[in-house]
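Just below is one structure, and these are the notes that go with it.
Here we show just some of the chains, and they stay where they sit in the whole.
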């Protein structure tokens, strides 16, 4: 009953086997091998257009490089108040971008509201050098709250960004989970909506360590080669990443793994919604479930081996939890088993 | 006949198998798993003392974090003129350290001379704010020229560093190759000689992607946790690194792999030294051989499938090569086969 995070799972057997299969022989290093090329082409297929792909080691690296390439002097990037880039990356985006400021934008359940984004950007008129200048907008898909922006919502955010000529970045640490939740194509969820850069995550969805920064503006690729190398994210044996992605994409494994994780979350959510003492805090769109559970029940579950995190109660839920209730986050993954879900639900 | 670089080889089967073996099940993330702990303890065993170990993704990251933690305002770090940190990392050390300058120090065959190091450091007296202040010394073991500092040579460098109260960093991208070349213990080659920080490389010696920054001064560990995270080098599924190191250290695999690579280099060097038209440029101490080869012979070898790089001719060899001779670098690895060496030598 491990629901702590999708990064507590290891690697899918197909990923591990691919690493084994490519371990032998020689290949040119630093992203120049045939396998690297093959996987880059696969990205172009998936996104239905030319893209520039940069493998990196962590989602933090992909996000930070994206914000670095978008940054301007005195730059301010806008993201949701709870976004990973602002809350959980120890200032990496600020470091990579040489001090870009991240300005929090409000909105319920992890999603920026377009109108609030517009209002925040307007606080930085370009003729006021003291305030700094807007440089980028970053949205997280799926969000930190387990919700998923609809295509229309992405488009609304994008319209605001474009209105201010700002590049739009998508933090896709859980890209696949969002994609299968919306049941759309990668192109539809990204550049067709005006997204300019994507942090494409594979690690949380069954890889060991496979993240990619995808640029739709190929004119930015030259600079990114140097930005990536300079930030120590160019791996010598780069095929250890491409071997993972090769297996990840083969036979739509990545979509199937995400579908499984999401299905497990739905099963968990439905179980909790139907439970006696527990209830859903809000709708789960992808592979994260936020539940209000009696604290004694939660303690009992943990005694029985369940692992999951306490979660801070958002403002609009304050006062809506009973004194002995807590808010908890439950994350499913490619490795989650239905019996663990059922065992958890049975105790709720 | 792949002698281009030791990072053209993939992963040793035992490393790949370890990744396979640890792919299942759950483990806590971000460097907190039991396997992470086990491997960290192994590092302490290897170095015969308490150490703080930080897994990172690339040697560039380990080097850059080392120089970052050592840096001071206006800091100047000293390294050999051809050191990887100054020549091949696209400014990563400068980036991680917020602008530390790398000051080249001369010396034959990749080794700084202690007297020259002393002279260079003296050019930055602490009461001259305009020049900046010395912050660190970095030596590479084995060097970029395939040579290995003797224990006495390390001690001489260390004495200079200590005389100026500067931390001493060892870039150990080829740590194991140097170690078995000297036939000493890790402790003898590092902290017993005054080394304070080690970039401990596993990738070039049979891992996919396994590097570690080892700190002997544990009081620096708190800061390094944040420096590493902020530079996007804290992997969520950190056991993908520790699983590699676990196999790497088991049964002294790492030493055996390095011995093999070095033996192949010796075989290659002896062959070239005995060849008709080719000769050694200088003595090979570890797994890199620098050879002076007739350019037609080199072209013929490449036609036959040999891969190796041209190398710039150092000043003291200028004029000592015939017009139709070139200087070439040949690198062996854990994966190098004796028959490939022999086939290469036969054509020299």
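Per-chain numbering from 1; labels A and B assigned in written order.
Here is the rule we use: a residue touches a chain if its C-beta (ideal position, glycine included) is under 8 Å from a C-beta of that chain, and two chains touch if they have at least 3 such contacts.
What you see is a predicted model; the values in this text were computed from it and never measured.
For this complex of identical protein chains, the structure file gives a whole-complex count of 4 copies, while the figure shows 2.
By our rule, only the chains that are shown with their structure count from here on.
When chain A is laid over chain B using CA atoms, the rotation angle comes to 180 degrees (nearest 5). Within the complex formed with chain A, the residues of chain B that make contact are 2, 4-5, 7-13, 15-17, 19-20, 22-30, 56-61, 64, 89-92, 95-96, 203-204, 208-209, 226, 229-237, 239-240, 307, 335.
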